[in-house]
Structure formats: C-alpha cells, structure tokens
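For reference, the structure I am asking about is given below.
Of the protein chains in this complex, all but one are displayed in their positions.
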Amino acid sequence: MLNTGNTAFMMICTALVFVMTPGLGFFYGGFGRRKNVVNNMMNSIFIMGLGTFLWVLIGYSLSFGGKGLFIGNLKHIGLHGIGQDSVTGTIPTLVFVAFQMMFAIIAPAIITGSVAGRMKFNALFIFVALWSLVVYYPMAHMVWGDGGLLGNGWLKSVDFAGGNVVHIASGVSGLVLCLLLGKRHGYEQHHTYSIHNIPLVMLGMGLLWFGWFGFNAGSALESNGLAAHAFMTTAVSGGTAMLSWMFIDFIKGKKVTLIGACTGAIAGLVGITPGAGFVPIWSAIIIGAFVSPVCYYGIVLIKTKLKFDDALDAFGIHGIGGIFGGILTGVFASTTINSATADGLFFGEMSQFVSQVISIGISIAVSVIGTLICVGIVRLITPIRVDRKEERIGLDMSEHGESAYPSFTGLD
Amino acid sequence: MLNTGNTAFMMICTALVFVMTPGLGFFYGGFGRRKNVVNNMMNSIFIMGLGTFLWVLIGYSLSFGGKGLFIGNLKHIGLHGIGQDSVTGTIPTLVFVAFQMMFAIIAPAIITGSVAGRMKFNALFIFVALWSLVVYYPMAHMVWGDGGLLGNGWLKSVDFAGGNVVHIASGVSGLVLCLLLGKRHGYEQHHTYSIHNIPLVMLGMGLLWFGWFGFNAGSALESNGLAAHAFMTTAVSGGTAMLSWMFIDFIKGKKVTLIGACTGAIAGLVGITPGAGFVPIWSAIIIGAFVSPVCYYGIVLIKTKLKFDDALDAFGIHGIGGIFGGILTGVFASTTINSATADGLFFGEMSQFVSQVISIGISIAVSVIGTLICVGIVRLITPIRVDRKEERIGLDMSEHGESAYPSFTGLD
Amino acid sequence: MLNTGNTAFMMICTALVFVMTPGLGFFYGGFGRRKNVVNNMMNSIFIMGLGTFLWVLIGYSLSFGGKGLFIGNLKHIGLHGIGQDSVTGTIPTLVFVAFQMMFAIIAPAIITGSVAGRMKFNALFIFVALWSLVVYYPMAHMVWGDGGLLGNGWLKSVDFAGGNVVHIASGVSGLVLCLLLGKRHGYEQHHTYSIHNIPLVMLGMGLLWFGWFGFNAGSALESNGLAAHAFMTTAVSGGTAMLSWMFIDFIKGKKVTLIGACTGAIAGLVGITPGAGFVPIWSAIIIGAFVSPVCYYGIVLIKTKLKFDDALDAFGIHGIGGIFGGILTGVFASTTINSATADGLFFGEMSQFVSQVISIGISIAVSVIGTLICVGIVRLITPIRVDRKEERIGLDMSEHGESAYPSFTGLD
Amino acid sequence: MIIKVEAIVREEKLEDVKEALSKIEVNGITVSQVMGAGMQKGLTELVRGQEIDIPLLPKIKFEIVVSSEEWEQKTIQAIQEAAFTGEVGDGKIFSYDLRSVQRIRTQETGYDALN
Amino acid sequence: MIIKVEAIVREEKLEDVKEALSKIEVNGITVSQVMGAGMQKGLTELVRGQEIDIPLLPKIKFEIVVSSEEWEQKTIQAIQEAAFTGEVGDGKIFSYDLRSVQRIRTQETGYDALN
Partner (left out) sequence: MIIKVEAIVREEKLEDVKEALSKIEVNGITVSQVMGAGMQKGLTELVRGQEIDIPLLPKIKFEIVVSSEEWEQKTIQAIQEAAFTGEVGDGKIFSYDLRSVQRIRTQETGYDALN
C-alpha cells in the first residue's frame, strides 16, 4: 500500500540524485583545463537526455523487468504496464523507476572523467548508449534485480547504493577507456594548469554530496530508521575522508588544499556507498579514514608510476574507492544493522566477505569486457579520439564550437 | 485532514520551486554579456523580495480568495484568516500559499529575459509590481481559482503546472515588452560575444530542472501516483527535448553545443508543464521531441526574420514552448491519467482540444493587453529604457554601479 | 511512534541545511578578494569534515545527552546507545542527530567571515575544534537541551531555529576574533576590489536561502502547520529585508545593488530565525523591514567608525541581525502561534521579552569568554595570523598553495 | 619604415574604434585589456555602506603596426575620432618605431608582412 | 644594444614556442593574452539558430628582451619555427629598439640585467 511519507521521501531523493549529474559536470569541468570545460561538462549533461530516454524505452525493463541471473526482460519496454497505481513496496512504481533512472544517468557520466581532453563527442555519445545496454543494465539486474547473479539469485553479495553497479562499473570502464584512448599529448613531460576553476570544483562537490544523501539514504526506499542510518554513515564517511585527505596533503606538502578536501569528501562518499545501510556508524569512520589514503596512493601508482592518463581520476576515486568500500562492507556488515546481509569478517563470519570479493571481481570483469565490446563497436562507426591539433586547441572549440568564458580572455 | 507525507512533499517542492528563481538568474546572467550580468541576475533576484511581499499582502487573496470568473477577492488580504490549522486538501493552507507564491515569483522573472541589456531597473521594478496585479493574479485565478474563466468556471481548459499562467503569460508579455523597448543598439548589424559564461548557464539549467520536479510533480498537491507520473513526464520531456535540440545543432552546424543541450532541456520542461499530469508518458517523448524544433525555428523566425530583439529568448522558449505544450495537452490529455480532464484529440475527443486553444488565445490576449496597460502606467512615472551611453557601458555599471568580476578584467 | 511523513520531511530538511555550508563558502568566497577565494571557501568547507567528526564523537552527547543547566553528558559518546529504532518525537533519533549536526557545522563556518584574509588555516582548524567544545555544544544545550539554562531549565527564553545558538554565538565570536587578529594591512587607508565575483555571492545567497527553509521550517521537527508557518515567516522576512536593503541602497547611492539585495535577504533570514515559529506572519514583515537598516548602520558603525575589520561582516549580519531578531521575538512572540512561548511585549506581556534580552546577554557573554579561552589555547600552539608578505600574496597561495582561477589571469 | 600605433581607449569604445579602423581598411589589429589611471581618478563604490575605492579603471589597448607615416597618421586620426567623447578618461594614442616585422605564415618581412 | 622581440602567435602554440625558446636558452619571457584580427577573420558561432560574430580571436603575445642582434635573430627564428602552421592566422613577430633595461633585484642595467 502506498505510503505518502515514503513516497514524498523517495520523490525528493530522486530529485537529489538528479542534481548529482550537473554536480559531476561542474566537478569535472572545474578540474579540467579551461579549453576543455564545455566538453567536460557536456559529457555529463548529455546523459541527462540520453540516459533518460534509454531508461524509459528499455533500460528499466532490462534492469528490473522479471527474473533472471544476468538481465531482466522486455516486459516493461517503454514502461509498458506501469501505471500510476502500480506500487513497489510502499511507493508508486514510477517513483522507483525514476529513482533508478537517476543512477543509470550518473554512472556513465562518471566514466567521462577518464577520457577528458581527448575523446570525440560523437564517439562518446554512442559509447554511452552501448555501455548502458552492455554493462549498466546487466550490472543493475545482477546486483539488484530479481534473481540476479550477484544478489539474491546466487552470490548474495550486497551493495546498498551502487558500489558495484555505479562506482566500480564506471571507474573500471573509465580506466579501460583511458587505456584504449591513450594519453593526452605531452602527458608524460609536463602536466600544466590542470585545474582552471576551483570554485566550480567546489560547487560540484557540494551538489554531489547534497545529492548523495538522496543516493544513499534513498536506497532504503523508505523513510525509516534504515534511511536515517544510511544518511549518517554517508555524512560520517564523507566528513572523515575529507579530514584524512587533508591530513595527507599536510604531510606531503605542508599545505592543506581545497581540492584535496573536496576529493577526499567524494572518496569518502564513494567508499561508504556499498555499505551505507549495512555497516555500523563507527565503521564509517574507519572506511572514511582509510579510503582517502587508498585512493591517494592508488592515483599516484596509476598516474605517476604506471603513467595511465586517467585524466580526472574517475578510476582513481570511483573505481578504487568503490572496490575498497565493497571489501570493507564485507568486513563490517552487520545483521543488526540490516537483516539483508550476513555478518562481516569483523563479526566473525567469512561468507559475506567472500561474496563481496567475488562480486567485485565479477563486476570488474563485466566492466572490462563490456567496455572492450562497446569500444569495438564504436570504432566500426567512428574514430574515438580527436586529432592532435584539435586536442591542442581544446575540445570546446574543436568538438562544440563553444568557448566557455569568451569575454574573460578577451573583451566583452 | 492533514497528511504529514503530503505536507512534507509539498513543503520541499516549494523549496525546489524557490530555487528556480536564482537558477533563472544564472541562466540569464551567464547567457548575457559580461557587462550586463549583474543586471540580468538582479532582474530575477529582486522578485524574490517584491513577489513575496505582494503575494502575502494581496496576491494570494486576489488569486485564490473566493469565487469569480476573473479574479478572487480581498478576503485573505495580508493572509487574513489563514492560520496554522487551515487546511487545503490534505496540507496546511500555508503550504499551498507558499507553493503558489513561488510561481508568482518566477513568472515575472521569466519576462526579464526579453528586456535584457536595455531596460531601466526602476521601470522594471514598477512594471513587475503592476504586472503581478494586472496579469498574473488574474491569470492564476482564471486558470486555477474557484470559478475561474479558463478553468472550472467556464472553459474547462486544463493547465497542470502553469503552461498558461507562468510560461505563456510571461513569454508573451516579454515579447510585447521587447517590442515596446526596441532593439539593443547594433542589434541588426552584429551580435557579438553574446554568451559570457557557459558554466553559469549550465548552473542555471541544472537548478531550473531540479526545481522543475517540484514545480510539476508538486502541482499534484499530494505525494501520490499522479505526482510520480508528472515527475516522470517532466524528466522524459526534458531529456528528449535536450536530445532533439542536440540533433538540430548537429544537422545545422555539425557540432553539438552545450548551450543547445541546455536550451533544449528547458524547452522540453516548458513544453510538458501544462500537460505533465494529464498526458501519458509516451506522449511526453513526442512533446519533448518536437518542442525543440518548434522553439528553434520560432526563435529564428522572431529574431533573424522579424528582427525582434527578444534578447534571451523568453518568448522564444517560454512563450512558444508554452503554447506548443498547451496545444499538445489538448491532443494527448487522457482521462485514464487524470479525471480532471477530458480526452484529447488523439483519443478521439474534440472538446478539450478546443478548450486548450481558446484558453491559449485568451491567455495571450490578457498578457498583451495587460502588458500594454502596465507599460503605459510605468511610462507616466519613468522612462523605461536606458540611454545609448548607458547601454554601451553596460547595465551593471550604469544601473547598479557594480561590476560582476572586477578582478578578472584587471587586477586583484 | 515513527511517522514516515515527518521523517521524510526532517531528512530532507537536514540535506537542505547541509547545503547551506557550501552556500556560505560561495557567499564568502565571492565577496572576498580573488587572491583569498580558496581560503575563504575552505574555511567553511573543512568544517563539513571536522564538524561532522566531532559531532558524532562527542558533540551530540554534550549537547543533547541528558539533563543539565550548562551541558549534557557523555552518555551518547560516539552515538553510543542510539540505534535505528531509537525515536525522538516521531522521527528516528538519528535524523535528529543529523539535523542538529548540520547546525553545528554551519555555526563555526559563519565565524570565518570575520577573519577573512589574515588568519592562519591551521590556527583556524584548531580554533574551530575548541570553539565547538567550549561555545557551541554548551550553547546548544543551554538553549535546546534538557534542563538548559536559557531554555526549559531556568530562563524559558525561546530560540526557534538558532538565533542565539547559531547566529549570535558565531557573530559575536567572529567580532572577538577579528579584534584579536587585528586589521588587514592597509585596511584604514583604502579598501580596494573587495568583491571579486558577484555571481558567486549570488550563488551563495541562493543556496543559503534555499537551505534556510530547511533550517527554520525543519526546526518544527514535524511536517505540520507550525513548520508551514515557519516556512512562510522565513520567506516573508527574507523577502522584505531584501526590499528594505534595496531601499537603503537607493537612498544612499541612487543605485540598487545586487550585493545589497543579497545581503538584505540574508539579514532578513537571520532576523527571523529565533522567532520563525513564534511570531505571526505579519510581524515577519516588520522584522524584515527593520533588520536591514539595523544591520546596515551597524556595519557602518563597526567598520567605518570603530574601524573594526569584520572583513565579510559575520558580526555585522549574523551578530547584529541575530540580536535584533531575538529581541523582536520577545516583542512579537504569541502563544496563539506556539504554546511553547509566552506572549511578547506587543501582546502585553513582559516576561518573555525580559527572558529574551537576558538570554541574548548570556549568549554574548558565553561567546566572548569562550572565544577568548579558545584563542588563548590556540596561541600556545601556533600563531594565529599570517605574516605581512603572506597576506599580500594572498592566503590562497600562501596557506593552500592553490590559485582559484589560474588560467583566467593568464593562460590555459 | 614600420611604425606601431598604440591606443588606450574606453572599454565601451572597442566596437567603435574597430569599425573606424575597418573603414580605412586597417584590418591587422591586436587588442588587449588593461587598467588605467590618469587625469580620470578611479571610482568609489558603496558596498554595505562602506566606500570602496577602485583606483584603476578598465581600458582597452589597441596595437596596430603600419608600414608608413601616412598610415600612422590615418590610423591615429581614425582612432581619435572614434574614441572621442570629450570627457576625461578618453585615453591616449602613442606611436613607436619598429626595427622589423615578420609574418610567421609566409616569413615575409617589412612592408609585405603587413598586407 | 637592447632589443625587444614581440610575437603574436596562436593560443595553442604557447607551449611549443615556450619550449623552442627554452631550447635556445632564452629563458626570460613575458607572455600575455591578447585578441587579434588580421587576414584571419573572426568566427561565426550558431547560438540558438542565430549567427553570432566573434570578430576577435584569442592570441598569445610573447615579449622577450635580448641583448644583441644575434639573439634577436635567433629568437625570431625559434619563434618562427615553433609557431608556424602555414594557415592564415599564424601571427607576426615584431622587434623594437630599447633605451635601457634594469633588473630590479640587482639594479644591474643593460646586458647584465638580461643574464
């Protein structure tokens, strides 16, 4: 039966998750170079159109339409059979559809951080459409769908708000894509002027965190104690990770940076996502405290040592943070918090931990293989990378014919 | 009886609609020239003060106080007679008052896009006060008030969230005002550097869309399946219209622009506003797909052919999109979605369609005549246009004595 | 018993209050000089980490754990004993914990406006930690806690949403801190280029106001008529104060400024905070109309006459506005609005007015003494002020090694 | 003979000056943003009741390299007319001798580099 | 003899030119943003179906002061090679005679101030 409180909560949470996508656009846009800011933002924004369209057409049905190990069915194609009166739990099914839609939008948007500064927009457009079909809808089904392989269908791994589905899938796919694209020119010799607008980064962080309350607390699907619990673990992990990143900054360079604080907060939010409704609040402090150093040294390893050009650290933050959070969910999950999980390693049980690790492994595999398939198809249609001159000029002019702040360089 | 879920939903929706007005400020501010950004933003922002004040004083009463074909009465002047315990439907009347107040704020703010770059601020201030009295409160009453001419009093046309009241009224009034003001100097020869800050435009779009969920879903006034339906149609139309504008961009200039994507999204949100709670979700795809080309070619017609200087396209997006959406509501409205409407043309009935068209005609007439009256009065008090030199220098310095980014041009 | 509507309302209000802190960061960041924008924003942002951490660890327990005149106890240290099923009123206790946490974050963030441009970041970090312990948690307990001195324990003064706890405490502490720090160099001769980015200021104002609906309406702790009432008084006071500041601008300089409109709105929101759920709506017009001139002339007195360098007017707006609002609460409070208060002066009773004045006096005393203690301790550890050269270069480079917009000055 | 004409003009005169130069077919120009003070003192703004000095005002700098004294005169004349308002702060026009000029695209030097 | 070499180049050539100058050990440089027009006309953008003229394009200005004609030639040569694309809009290289130069840090003048 429909409950107005739960419905109100979930509808507003949906709006909060919605605002994360422009938030991500600002986060990426501010972090990149001035000549690429339109492109970096557009790469998130266009998915608000494409992702919505695909989700209504086919995505919801493939993700949540019927039982299956790997994927749903086509029963709800075009939202067929879902009316105003359809109810899921205590909320209108349409609210659940909308809530999940926002996840399907932001996941591919995260990927685009890895490809910043060099991917052709039309190739990205096609890639995102394919990736939604090949990676996201199957992942959502496998984790959350009826009879899904990683969830209630077999492995019984848990993922409260999308550690696997959103963060690992997008982060890992980003890494693969960045390797296929190759580095930006000059990446090895000199990184220069990477951040062009710190207030824009902070705006992105603020909107992301704001929306993340909807993302994590809303994943309880009801306005209850569990939602409140997830709300608190989210705040605690985000806050603690901000502090621990600031601490690393201080150790490394004697100066605490705002970029570090913002990055740490996002890492903490990613880290708590899989476990938000499964782990105790005190463990959110631990997750937050350690996710920042793990991401920090992960990024150093990937970018400085391995020389992978994960431009805006989609893998560095979302991939690594998501994997770390998923594993720690297996450590700290507690049946006293949520009966949908088994106890974690810390509470003396092995099984949930093992499930989490296997589940992460499978998520990585799906993301890698899926991305390779998608890029393979895209390449049959169009080249994926801009040429050297276009890269130099910047993707704003070369891909979109726009300049973000024309009158700042010059004249009004 | 008061329902806490509905009340929660409506109070938060009210906050969401509130944030649309600064959002519109950013949308207009970023879109205009650097020398006019303060003025373009101020033109929206001041109405958060003036509109609130007038609404509480007299606006609510004129709009919703008592029965009448054209206007309410003065029974609730100064919110007289409305206490904490007054209930409208299942929510406190004060929540309804606040929700509607946000509409009364954003409607005149939309108009200001048409007058950008040349209207005196004090004239605009007086104009907005008059327009609220002469156009907005009557329109709100005629469409939504008890016994209103266009609504349940006579015509039985429907307008779910303000296609007529907000978008047509403001868009058409904007057009009239821009014609009365005349073009900006140099408008015909060269348009140069029109957009000064694309991230600001995107911020505006993001906040507008975010708030629009409250605008449209909240217009159900309850946290139920109808609200969820309106939420989905809103997302679908906005998303589809973004894609269709991107498609036009691609066809016309080979490059997909972020400004195009943002504009398309807003057009789609305008287009679905009158029908959000009346038309099926699949028809929101059609509305979204076509509202972009209609607005696009409408703008080309108005600005390039007719040489009207609708500076930031208030009429081009809100006027045209609102008219288009109102007509298509008459096509796709369905009693299975909402029993408050009759079936539309598509479902074989003529009457609702005819009502919609007549209703739009009347709304246009009221807006044109009302605006002429208001401007006539304003002119008795003060000139409405800045002089040529002030225009050249920019309205930020000449009207407000402020420079938006003084240290970017120059030095900190 | 848990009510889903109230829970939904309070969880979302918590998210709204959360977003005020980045909002404040933008407000301060935009208002300051370009060379200090990172520092001005960071000074708010880091408290999202530190404040969250301290609150969960010890702050909630000290503020709301158990009875006491001055402070709570350590019973809920680390949120000990608070589970998903704990209920406070009709909402999960964890929601109340989270809601109050957001207040504990923004209060010290407000202080930082007074110290802009010259305080060492590590000193501020330690100061905020100490101030939370020495001033904020005791203040929160004294006003809202069980048996608190200023509230139900003795004085029976009322403070609906934090006039004393948040605004007076932070504003007064800011003033003390600014006097201890001393003026910025060159403060007396010339103030130059103070505002570097007006759209950023407006963004801050927009997010602050948006969040303030959660701050004030949420302080009803239920989704009911009282919340709706507080929502309306908030809008009315904010809006009216915007108009009255614009009016002063017009009188003084013939030009209405956007900065004035934004400042007025914030002053109005501060002014209504203590009384939002106690005073009638019509009195919110009076509070709003007069809070702007009071703050305006207060700022002129403090900065121009007394030459105190309250850089971004934390005392000028929050301190003065909070004191003014607290006193007027004693004038206009009405038992017909809220039975938790006695009638105010206007309604012929003296007692509540006297309580309010005494309560403000005590709040000021606690803030002054507390701040002196905190600064005393900080000074044992580290100097509190940057040196002259660092100040000249700007705190962004000297304290954080970051430049907010590197490619705007120069090259991408 | 290669001469550079440099002019500091009011911000709002950018388009007028550009047009005036177009009219005499001087197309090669370089423009930049500068701040200036001179006879015209800065502004005072009122911000929250405080007087804020703005000691430098935004101006536009034109740089135009020409290949003869005749063109120097024509260019100065055109700028003079377009930038004139008669109020203090109209700006100045300077000219310099150059040693050489070279067009990167063609490596032409001197007179040829400018046409 | 003190000479200033001034070059207007494409925005995207900033790093190349800087590197080329580094290679010949010209390290003292001053760079700024300018807008320019010349043979290369501005752009036209399509904004909501409207053609918007962008008459001036962003360019980079290099200013390098050197202490001999030999270095003048070397510098011009280095910039010429690094900034060349062959398409219209590559820019120009100017040079001037200076009266004097002084290093603020040491008060050295002339040749010494530049090394």
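Lettered A, B, C, D and E in written order, each chain numbered from 1.
In the analysis below, contacts are C-beta pairs under 8 Å (C-beta built on N, C-alpha and C of every residue); 3 or more make two chains touch, one makes a residue touch a chain.
Just so it is clear, the structure is predicted and the values come from calculations on it, not from any experiment.
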| item | value |
| --- | --- |
| Contact partner of the left-out chain, one of A:303, A:318 or A:400 | A:303 |
| Interface with the unshown chain - residue positions in chain A | 190-195, 249, 252-253, 257, 259-260, 263, 296-297, 299-300, 303-304, 313, 316 |
| Positions on chain D where the hidden chain makes contact | 3, 7-9, 32-39, 55-56, 59, 61, 72, 76, 79-80, 83-97 |
| Touching residues (missing chain, whole complex) on chain E | 2, 4, 18, 27-32, 63, 65, 96-105, 107, 113 |
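By definition in this document, only the chains that are shown with their structure count from here on.
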| item | value |
| --- | --- |
| Joint neighbours of chain E and chain C, given as chain labels | A, B, D |
| Most distant chain from chain B by Cα centroid | E |
| B-E or B-D, whichever has more C-beta pairs in contact | B-E |
| CA centroid of chain A to CA centroid of chain D, Å | 51 |
| Mean-CA-position distance for chain E and chain A (Å) | 44 |
| Junction residues of chain E - those touching two or more other chains | 11, 33-35, 46, 54-56 |
| Chain B: positions in contact with at least two other chains | 3-6, 8-9, 12, 192-193, 195, 197, 203, 253, 257, 259, 394, 401-402, 405-406, 408, 411 |
